[in-house]
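Down below is the structure, laid out as structure tokens.
Missing here is one protein chain; the remaining ones are kept as they sit in the complex.
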Amino acid sequence: MIAEFSASSIAFWLLSAVSIGSAAVVVFTRDVMRLAISLGVFFLTVAGWYLYFTHAFLAVAQVFLYAGGVLVLVLFAIMFLRRSKAGEPILESRHSTDSVVIAVGLGFLVVMSLRDRVPIALPQQAFPTTTELADILLGPMLPHLAAVSLLLLVACVSVLVVFGGERE
Amino acid sequence: MNFVLVASILFGLGLYGVLSRRDVIAVLASVELMLGAATVMLVGLAGLPSLSSQGGADPGTIEATGLLLLVMAAAAAAVGLALLVAIARSTGRTRTDELTDVRDRP
Amino acid sequence: MNVEAWWFVLSPVTIAFAGGVAALILDGWDRRVVAIVVTIISALVAAGASAWLASGSTSFVLADVLLIDPTIYAVWALIFGLSALSTLGGAVRMSRLPAGGGVSALVAFLSAGSALISASVDLLLIVILIEVLAVVGYGLTASIRTSGAKEAALKYFIQGSVATGLFVLGLALAFGLLGGSTEIAALGEGTAQAPVVALIVSLLILSAFALKLGAFPFHSWAPDVYQGAHPAGASLIVVVPKIGALSAMFLIAEVLMRPLEGSQTAPLQPTLLFSVLAIASIIFGNLGALRQSDFGRMLGYSAVAQAGYALIALAVGLITYPGAMLLMTVYGLAASTAFAVAGALRAGHSSWDGSIRGMSGLAASRPWLAASLAVSMLSLTGIPLFAGFWGKLSVFGLAAAEGFIFLTVAGVLGSVFSFAYYGAVIRTVYFDQPSDTRVPDTPTSPTEALTDTGVRYRALPGVASVVGAGVLVIIGVVPLFIGLTPLVRFFGIGG
Partner (left out) sequence: MMWLADNAWVAVALPALFALLVALVGRADRLVAPLLGIGSAASVLLSGIAVLLTVAEGRTPAAATIRWLPSEEGILAIGWSADGLVGSMLVVVGFVSLMVMVYSAGYMAADEGRVRYYALLSLFLAAMSLVVVSDGLLGLFIGWELMGVCSYLLIGHWTIKPAAAAAAKKAFLVTRVGDVGLLAGIVLLWSHAGALDYESLAAVIDTLSPDILTTVALLLAVGAIGKSAQFPLHIWLPDAMEGPTPVSALIHAATMVAAGVFLIARTWPIYELAPLATYVLLGIGVATALGAALVACVQTDIKRVLAFSTISQLGFMFAALGAGYWGVAMFHLVTHAAFKSLLFLAAGSVIHSSGTQDLRKMGGLRKGMQFTFEAWTFGALALAGIFPTSGFFSKDKILYIVTSENLPAGALLFLTTAITAYYVARVTVLVFFGPRNSRKKPHETGLAMSIPPLILAIPAVGLGYLAKPSIELMAAEYVGFDLPVALIATGVALLGVAIGVFLHRSGPSADIAFERRLGGVWGWIQAGYRLDSVVQKSVSRPSLGLARAAYRHIDRDLVDRAVIGVGSTANFLGERLRRLQNGDTQWYISMGFIGLIVLYSLSVSWDRIHVWLTGGG
């Protein structure tokens, strides 16, 4: 056991513990600000996982996009909702066995299906440069990139359709 | 085991949150947990050396795929939050058990 | 591979997309009616271009992720044609929305995304495009801004996001464990070594598709959205993406699932899975539709049953692909016609509450609308002489010929049963006396006329419904004399 105690495995255990812990807080907490903070921590640990898998650029993008973008949106939404209701919103859950069974069942199903297929080995890969990334995104994955830009446009228009254009 | 187990646990936690949380904002946060877990699973699995030696994906493709999924999920999250704010503004209701106007009436 | 001509290959999609962008800009100038007209015209041009390209014989592969051949062009022509019809059907209501140009732009983007999805052979591209369709769906559902519509949109969003999560998880497993690629053809090679992984991947991805298709047990959003959404939106949300999703489901079923059927080690039984889903959808959809009082909700449940008929084709296999596309298309046409009638009613009888009861006496006050509605209901039931009959015949007929007697019987019984609620609409429209509470045809007020183009604009949804009904009858009658072959060849076999 001690022999395996490398820097990499410390990172693995640490990441596992923090990501599961923060996710659990998001799912179970009754306080809305704790939820927002734990969600931020979770987003950061996801970035940590990407780093662990040697995808530094992805990790940076995750931090910018989620910890920086989505989390701010969530905070705005929370503050807006707070303003619309009197007092501190307390989050409620309906803990029931069937939800537990479904969630555990699905996780079990995935893990059992992959049981024999996933080798226990650490990912070791070359670090792609951003130039390579750009070449791929503008080369073979150009259709995907175009589709994502269509998605962004569509998302903006959807928000416009729900909110915009009100005169009077 | 390894990160597959962790990602599955995260996905299951997110799913549990979606199913059990009463407040839509918490449900949306749980959806983010699911998507994050799934992306971690993708990046991790695709990078395993024994699998990529079969002629699988190169690191650049994995990273590009992950990036596109990130942007996709973020865009969807923004629309979801906008919908939540819209309905909160018009009805003041933000809980799933309050949002049951549209349904079959016995 | 013909990279030089990509703009040529994708020209229909580009035209529709450009129409959407133009509509957005016009909406910014608050020229909503012009914006709507522009999207209708661009959709018609895109449909024409697709039909013209479909008559050619060249196939194109773009960047290994888009596979475009005459069959796909034929599907595109239908998608863009339906898009034009739906926009026409919802035009009046759309023009009254604060961001009406944006709504018509969304419709254009929706048709462009659906067209791309039907041509795509790459899981990553499919998941992104599905998300495009979903986001358009959320926007269109909420666009009329009633609290019910917003609620339906939010619930649709939550269910759709969970489905996206499932799809991404499935994509992760496929990408990581079935060959390190997102191309569906490449995934097929990995399935033989890892049947259990292929099973879970297929189930996760199919769940997401079942949600798009509105099939049991992921159908629950359909009645809410059909009821809550904008008429043009509803017909598109539920019609056009289904054509794309069905096409992609066939691809996945054939590549990822079918090769494993019958082998001793494989746990994957695509025929069994699709049969169970098909029968459950038929039962749930039909029973659910039976006692609905809201017209949109009834259509929503009946759509679940129609998805069940399409799933029969999936259970039978690739041989029924053209039949399934025909079934889905004529369903879409009939549903669009029905929604166009609803759009016309909303435009004319602003007091119409959306209920079937509220349509009573329509035959006397607006005979053409009533006739269009009757045609679309008969076509949905699958009565001979209407287009729906050929769709069902080509699916059920092949199912029976391939020995799937049980599924055929389920489908036929479901169709017979469905007349109970489709026929009830016809009875209400033609036979029932109008209830006292119904306010008669409201006169045209200055705000309603909206004559910025100088057209008698209120008539547009009615025109759309009559056009749709006419096409339904033509498709229904013409094969009696020339046979179904040309129609089926249009969808890619027999040629």
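Think of it as A, B and C in the order they're written, each chain with its own count starting at 1.
Here is the rule we go by: contacts are C-beta pairs under 8 Å (C-beta built on N, C-alpha and C of every residue); 3 or more make two chains touch, one makes a residue touch a chain.
Quantities reported herein were computed from a predicted structural model and do not represent experimental measurements.
Colleague: Among the chains in view, which touch the chain not shown?
Modeller: The chain that is not shown is in contact with A, B, C.
Colleague: Which is it among A:V18, A:L75 or A:I102 that touches the chain not included here?
Modeller: Considering the complete complex, A:I102 is the one touching the chain left out.
Colleague: Of the listed residues C:V162, C:A315, C:L373 or C:A410, which contacts the missing chain in the full complex?
Modeller: C:V162
Colleague: Using the touch definition up top, pick the residue from C:F17, C:F284, C:Y309 or C:W352 that touches the left-out chain.
Modeller: C:F284
Colleague: Give me the chain B residues in contact with the hidden chain, please.
Modeller: Interface residues of chain B facing the absent chain: 15, 18-20, 27, 96-97, 99-106.
Colleague: Provide the residue numbers of chain C that touch the chain removed from this figure.
Modeller: On the chain C side, contact with the omitted chain comes from 155, 158-159, 162, 196, 199-200, 203-204, 207, 211, 216-218, 220-221, 223, 267-269, 272-273, 276-277, 280, 284, 286-291, 378, 383-385, 389, 393-394, 397-398, 400-401, 403, 405, 408-409, 412-413, 416-417, 419-420, 423, 427, 430-433, 479-485, 488-489, 493-494.
Colleague: For chain A, which positions touch the chain that isn't shown here?
Modeller: 94, 98-99, 102, 105-106, 109
FYI, only the chains that are shown with their structure count from here on.
Colleague: How are the chains arranged in terms of who touches whom: line, ring, star, complete or other?
Modeller: Looks like everything touches everything, fully connected.
Colleague: Based only on mean CA positions, could you tell me how far chain A sits from chain B in angstrom?
Modeller: 7
Colleague: So how far apart, in whole Å, are chain A and chain C when each is placed at the average of its C-alpha atoms?
Modeller: 32
Colleague: What whole-Å value do you get for the distance between chain B and chain C if each is reduced to the mean of its CA atoms?
Modeller: Taking the mean C-alpha position of each chain, the two centres sit 26 Å apart.
Colleague: Counting only residues that touch at least 2 other chains, which ones in chain B make the list?
Modeller: Residue numbers touching two or more other chains: 11, 14-15, 28, 37, 39, 44-45, 48, 51-52, 65, 68, 72, 75-76, 79, 83-84, 86.
Colleague: Among the residues of chain C, which ones contact at least 2 other chains?
Modeller: In chain C, residues 124, 128, 131, 135, 138-139, 142, 145, 150, 153, 169, 173, 177 touch at least two other chains, as defined above.
Colleague: In the complex, go through chain A and note every residue touching chain C.
Modeller: 109-110, 113-114, 116-118, 140-144, 147-148, 150-151, 153-155, 157-162, 164-167
Colleague: Chain B touches which residues of chain A in the complex?
Modeller: Touching chain B: residues 12, 15-16, 19-20, 23-24, 26-27, 32, 35, 39, 42-43, 46, 49-50, 53-55, 57-58, 61-62, 65-66, 69-70, 73-74, 76-78, 80-81, 84-85, 89, 91-96, 99-100, 102-104, 106-107, 110-111, 114, 118-121, 123-128, 132-133, 135-137, 140-141, 144-145, 148, 151-152, 155, 158-159, 162-163 of chain A.
Colleague: Per the contact definition, I'd like the list of chain C residues that touch chain A in the complex.
Modeller: By the definition above, chain C touches chain A via 17, 24, 27, 30, 62-66, 97-100, 102-103, 105-106, 109, 112-113, 116, 122, 124-125, 128-129, 131-132, 135-136, 138-140, 142-143, 145, 150, 153, 169, 173, 177, 194, 196-197, 199-200.
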